[in-house]
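This part shows chain A:
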Amino acid sequence: MNVEWYIVLSSLIFAVGAMGLLLRRSPVVILLCLELMLNAGNLALVAFSRMVGNQQGQIFAIVVMVVAACEVVVGLGLIVAIFRRKLPLDVDALRELRG
Partner candidate 1 sequence: MSATGWAWLVLLFPLLGSIVIALGFKVLPSKAAGAIGTLAIGLAFACGVAALINLLGEAPDARHHASALWDYASVAGLNIKLGIYLDPLSTFMVLIVTGVSTLIHLYSFGYMQSDEGYHRFFSYLNFFVFSMLLLVLAGNFVLLIVGWAFVGFASYALISFWYRRATATKAGMKAFVINVVGDIGLVLAAFLIFRELGTFEYSEVFAKAPHVFHTNEWTVTAICLLLLVGAFAKSAQLPFHTWLPDAMEGPTPVSSLIHAATMVTAGVYLIARTHVLFVLAPTAADIAAFVGLATLLVAGTIALVMTDLKRAIAYSTMSQIGYMIMGVSIGAYSAGMFHLMTHAFFKALLFMAAGSIIAAMANNQNIDDMKGFGKAMRFTSITMLCGGLALAAFPGTSGFFSKDEILAYAHARGGMYDIFQILGYFGALLTAIYTFRLIFRVLPGKPCPEAQELIDTGHVHHAHPFNPATGEEEDTGVGFPGADHHIAEQSWPMRLAMGVLAFLALFAGLIQVPGLDDVVTKFLDPVFADSPLTRIVPSVGASWVGLAIGAAISIAGIGIAYWLYVARPETPAMLIERLRPLHTFLINKWYFDEAIDFLIVRPALAIGRFANRTFERLVVDGLISGTEDVVGGSGRLVRVVQSGFVRSYALLLLVGFAGLALYFLLSSS
Partner candidate 2 sequence: MINALLWTPLAFGLIGLFLPRRLAGWWATLGAVATLGIAISLVAGFDSGASGLQDTVDVNWIPGLGVDYSLGIDGLNVFLILLTTVLWTAGTAFAAFRQQDRPHLFFLMMLIGETATLGSFLAQDLLLFVLFFDLMLVPFYFLFGAWGSDREGGPSASAATLKMIVYTLIGSLLMLVGAIATAIIAADGGHITFSIAELAKHPIGEGSQRWIFWFFAAAFLVKMPAFLLHGWMPDAYRAAPLPALAVFSGVLAKVGAYGFLRVVLPLFPAATIEFQEVILVIALASILYGSVMAFTQTNVRLIAGYSSVAQLGFITAGIFALSADGSDGAILQMVNHGLVVAPLFVIIALLVERTGTEDLREMGGMAMKAPVLAALFLIVTLATLAMPGSANFVGEFYILNGLFDSKIVFAFVAISGVAMSAYYALRLYQRTMHNRKPAGLISREISWRDGIVLVPLVLCILGLALYPQLILKRTDTSVARSVAATEGPSGGSPKTLSAKRPPSPGEQPTQLRGVAFWETHLTAPDPTKASQ
């Protein structure tokens, strides 16, 4: 199959993720959307790796997965912490960093 299809799919998934990230307010969903975006990137990496014919892209993808896993751990931890402090699970309400 031609590499373009992969790229198109990857872009679509990335766009879906990005839109979700921008539109939703629940931190859990935002985390999910982040995962989508990362995996869209992974898909592109693997596709290019296949096209070029060496393994570097795949190794990169694995690294990204590890990072993604860490990120989920931290992110979910944060969400649980927010929940336990009885703060609203709404990223618009959590705006401590407002300048």
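The rule is simple: contacts are C-beta pairs under 8 Å (C-beta built on N, C-alpha and C of every residue); 3 or more make two chains touch, one makes a residue touch a chain; residues count from 1.
How these were chosen: all candidates are chains of the complex that A comes from, given by their letters.
Fair warning: this is a prediction, and the values are worked out from it, not measured in the lab.
Trainee: Okay, in this complex, which of 1 or 2 is up against chain A?
Mentor: 1
Trainee: Quick one: which bits of chain A touch candidate 1 in the complex? Just the residue numbers, please.
Mentor: Touching candidate 1: residues 18, 21-23, 25, 30, 91-92, 94-99 of chain A.
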